[in-house]
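To start, I am sharing the structure in question, which I have written as structure tokens.
For this view, one protein chain was removed and the others were kept in their places.
Now for subunit A:
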Amino acid sequence: MEAILTRHLDQDNPQNLAAYQATGGYRSLNTAFDLKPEKIIETVEAANLRGRGGAGFSCGMKWRLRGADAPSPRYLVCNLDESEPGTFKDRYLLYGAPHAIIESVIVSAFALQAERAFIFVRGEYAKGGHRLIQAIREAETAGLLGRNLGGSGFDLHIDVHLSGGRYICGEETAQINAIEGKRPNPRPKIPRPSTHGLWGQPTTTNNVETLVNVPHILMNGAEWFRRLGINGGCGTKLFCISGKVKHPGVFELPCGTPARELIYKHAGGLDNDERTLLGFLPGGASTPFLLPQHLDVPMDFDPVAEAGSRLGTGSLIILDDTTCPIETVLNLTRFFARESCGFCTPCRDGLPYLVQILNAIATGNGSADDLALLDELCSTIATQSFCAFAPGAVMPLVSSLKDFHEHYEQHIITQRCPFDASRKEAV
């Protein structure tokens, strides 16, 4: 397989402008400027590049639907907020190849005819953010950014926004508020950011990994890109694998690679060969569990959805049979309760309620009614919250109630954690 996303990657010593250009960097600019913006969008749509930020929406279609006649100024936002537990792929791109990000933002902005782009960087990635700013200065000095960049007649200014640091800032509309300097509460679904985004102007948000594919698609064509994937997937994907495996890490592999291959081949299998797999989260912390019987599901958007979960960010979190799934779910729910933006009631006050119940169960204080109560509360939290945060937040919990029902019952009946009796707390 041809590595495209990781081609220029060097975590310790990222390429400067000259080195990047010497190894083929920024070549897609000329390809792009020779094309009409609509043609680029058509190619990206034909390549079936699906959003890598979690939802898997077709990138080309999103761009086309914004419309070529959207009023100026138009904005592009590159989402590099990456705060989901278990997801650490965008970080590799940021620290390892800042110029690859800039190149992809330039060609994407050209396709969208956006005169200004923002790269929203997770607050904890400050060092990477500064590397990126440095790279932008290099590109500006070389005339690759700014007015009439590269002699194309196209103007683009890129700003790096270093986040104040909250998970919710990754959500598209909360991020728009954050860039505007407001509280990062999500905005109502209507009007859409594509027409009323940053400062009320048309705004397109994409995950950084999504965008980094674009130059390669332009230079090699849609068909080439589609063929990079296997089992029906298109392109390659940065998979993050963490948890109870020998070699956790980021792997660029074809979209559609089965979970079994990811876990047992690339991540080296479970870290203790004596253990068996309990289950895994396929797409980051806000996706439902998959079980050992799903190991052969191709890790691509549709097959994972058919298996009852979500590919999300393609970040697998592996549990073996020594991991208490209740403790895992408690841990994740705690994270989400902590990161709730506090805007709507079901999420803000519902998640801490779930934490309280889960904690009682995990520490041997659960009661017989708790499972029904969890289920009941989740039904409202998942369906009646303001943004997609809370529905995602309860996904592992809701699926665990089904998949790990016996574990829950065991906790409640024995009034202790079967994995670790020391967790027992006095009430």
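Here is the rule we go by: a contact is a pair of C-beta atoms (placed from the backbone, for glycine too) under 8 Å apart; a residue touches a chain by one contact, two chains touch by 3 or more; residues count from 1.
Rule of thumb we're sticking to: contacts and distances are computed from a predicted model.
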Chain not displayed: protein name in its UniProt record ("NADH-quinone oxidoreductase", "Anti-sigma regulatory factor", "ABC transmembrane type-1 domain-containing protein" or "ABC transporter ATP-binding protein"): "NADH-quinone oxidoreductase"
Identified contact with the non-displayed chain, of A:Ser72, A:Asn272 or A:Thr383: A:Thr383
Given A:Pro98, A:Gly129, A:Pro346 or A:Pro391, the one touching the chain that is not displayed: A:Pro346
Chain not shown, touching residues in subunit A: 166, 168, 183, 188, 337-346, 348-350, 352-353, 356, 360, 373, 376-377, 380, 383-386
